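A protein chain is absent from this complex, but the other protein chains hold their places.
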Amino acid sequence: MTDIEEIISKLIEFRNERDWEQFHNSKDLALAINVEAGELLELFLWKNADEANKEKVKEELADVFAFAFLMADKYGFDVKQIIIDKISQNDEKYPTVKAKGTAKKYNEL
Amino acid sequence: MTDIEEIISKLIEFRNERDWEQFHNSKDLALAINVEAGELLELFLWKNADEANKEKVKEELADVFAFAFLMADKYGFDVKQIIIDKISQNDEKYPTVKAKGTAKKYNEL
Amino acid sequence: MTDIEEIISKLIEFRNERDWEQFHNSKDLALAINVEAGELLELFLWKNADEANKEKVKEELADVFAFAFLMADKYGFDVKQIIIDKISQNDEKYPTVKAKGTAKKYNEL
Partner (left out) sequence: MTDIEEIISKLIEFRNERDWEQFHNSKDLALAINVEAGELLELFLWKNADEANKEKVKEELADVFAFAFLMADKYGFDVKQIIIDKISQNDEKYPTVKAKGTAKKYNEL
């Protein structure tokens, strides 16, 4: 079992013990990712990057990951593969020769 | 190399080729996770769960993962470990005997 | 007619001409607010506060307002009143003597 398979398996075990799959349709999982992303963002609000509480960042980031993995599982996506595919796409959108050292979006390069 | 180490290594390679580490402070990574989570959410807007475009969900979810992995790397978090730790915490907040079959928050159980 | 009544009336006219009320349940309006808030946030991503494009900020902020006003209308809320009520609540949570000059949350004061 890869580490990602192990993570997903533990998340599903936790979910199924509580009979929560009934709530976890893909739309509400997208909501959950946003809610957790917002809680993560709050840790940086009115602050410099280095002032966020690291322990809380760890917890909120774990929540973002948890719902992201559950959504990947819901759709049957291979997490490593979809990231590799996205990197390939971005390789074309952001060629190094144009994108190097600039934070511009691809449509402004 | 585990799956997760391989993902992070590819993301960092992509980032470093473009000299983007300078922009990737933890606060802006939290913003990026929210921006991508919002784009994922948009795919479900005004729709039922099963009407979202699967191909686009794949791409936007990959973006959420990408910035989440980069943030984990920035803090030196072990992704598998922080999720396992969060599951343990949630095991206490949501005991199966109380949480089974209900979507209530822990403070309403 | 007050300013706010005029805004809401124009938004509803635009919506009804397109027969969009059927999509505007309160849950999807909450999604829409998040989607637009994410687009607003993107304008600041990897940037200093003063580097965001003012014209685009204007447009994305208008979108946030539009769906917030439509949600207020959906629930029959008086926008001025709910803000005044919230300020009163916050007056208690953030007494000036404790909250002055600090960005801490009320539960950390």
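Chains here go by letter, A, B and C, matching the order in which they are written, and residues are numbered from 1 within each.
The rule is short, and it goes like this: a contact is a pair of C-beta atoms (placed from the backbone, for glycine too) under 8 Å apart; a residue touches a chain by one contact, two chains touch by 3 or more.
As the structure is a computational prediction, the values presented were derived from the model and not from experiment.
Participant: Of the residues in chain A, which ones touch the absent chain?
Facilitator: Touch with the absent chain occurs at residues 23, 28, 31-32, 34-35, 37-39, 41-42, 44-46.
Participant: Extract the touching residues of chain C with respect to the undisplayed chain.
Facilitator: Chain C touches the missing chain through residues 2-4, 6-7, 10-11, 14, 17-20, 22-23, 25-28, 30-31, 33-34, 37-38, 40-41, 43-44, 47-50, 52, 54, 57-59, 61-66, 68-69, 71-72, 75, 77, 79-80, 82-87, 89-91, 94, 96, 99-101, 103.
Participant: Suppose we count only contacts with the excluded chain; which residues of chain B make the list?
Facilitator: 31, 34, 45-47, 103
Criterion: only the chains that are shown with their structure count from here on.
Participant: Distance from the CA centroid of chain A to that of chain B, rounded to the nearest Å?
Facilitator: Inter-chain centre distance comes to 2 Å.
Participant: For chain A, write out the residues touching at least two other chains, lowest number first.
Facilitator: 31, 34, 47, 103
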